[in-house]
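Every protein chain of the complex appears in place save one, which is left out.
Here is chain A:
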Amino acid sequence: MALLPPDPLFCLKGDMGYVHNVCFISNELYTSHLLAATEGGFVYLWDLQTNRVKSKQEMGNSIQAIHCTNENVITQEKSGIVKLWNIQNETNYEFSKEYQCGGGYCRSIVVNDTVILPQSNSRLEVIELKTLSLLRTFKPSQENLGYVMSLQKVELDNKTFILAGYEAGDVILWDFLEANECSHLKLRECITSLTFDSVSKRGICGNSSNTLQVFTIEKDLNMKLKCEISITNEGCNIVKIRSDRKIFVSGGWDGRLRLFSWKSLRLLVVLKEHRKSVTDVQFSPNIVPVWNSTIMAAAGADGAISLWNLYN
């Protein structure tokens, strides 16, 4: 008989409520803190050494995404307001600037000192991180794509591309610098998340159905749907490939984390820690000293963040 599913390393709970997004804070050597952005508009700073809340700051309303650089924190709200905060000290952030992008659930991503944001009419905008000034706009040639739902950075042959997933099920590959559409792929509708492995040039797309779709980007930049993985319950909020390319995770509306082998796409384990849907999954960039390992953090709508150490 196979092993019973493991327990989490730790479960961070508190008065957080619905957690939308988490972000690890690291220095060169190790990962020390975790930021959690919540529906209530508070951002919680968890100390991963003690597993306690270090500080809690109100930074807006319904924060969908949070990014952290050495000097700045960026928050993106559901209403589309993007705020830039200066890090004063470890626990205090000072508001600096804001920028308006299209509202919705799509999380912005940070690519080389720029932030890529969803905008209305299926457009994307690239803004400079430090100044929040608009650099480029990606305007799709097709109509009726719907909202931008998910963004993912792709590196191919030392060139940066952006994958954007749209509500209607379209995925478009954009040239990051030239703002060109490189290729297009139609997948299942209501895409919720995308992830990509630049080495094998394969990516996964999660959507509202009970299938995950695996696609590839060929040499000529054409995208092709390669295979579909069925999962038990409908709805997947997040898919993520771990940087060591061993496993990938899907976090579902059913509150379950499913870990798959990235090579064989086999289901490895189903984790039922969360009681409501899983909203975000992040892998720590560096080792967390307490656990002496890199860890995975999964945030849920039940107001908990579970920490895991699996298949390392």
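Throughout what follows, a residue touches a chain if its C-beta (ideal position, glycine included) is under 8 Å from a C-beta of that chain, and two chains touch if they have at least 3 such contacts; residues count from 1.
One rule holds in what follows: contacts and distances are computed from a predicted model.
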- Note on the structure: Per UniProt record, missing subunit out of "glutathione transferase", "DNA primase", "Elongator subunit elp4" or "Telomere length regulation protein TEL2 homolog" is "Telomere length regulation protein TEL2 homolog"
- Task: Check the options A:S26, A:S79 or A:S209 and report the residue that touches the missing chain.
- Result: A:S209
- Message: For a quick check of understanding: of A:A36, A:M59, A:V111 or A:A168, which residue touches the chain that isn't displayed?
- Response: A:A168
- Had the left-out chain been drawn, it would touch chain A at residues 1-6, 122, 143-147, 167-168, 189-190, 209-211, 216, 218, 224-230, 232-234, 246-247, 254, 256, 258, 261, 263-270, 272, 311
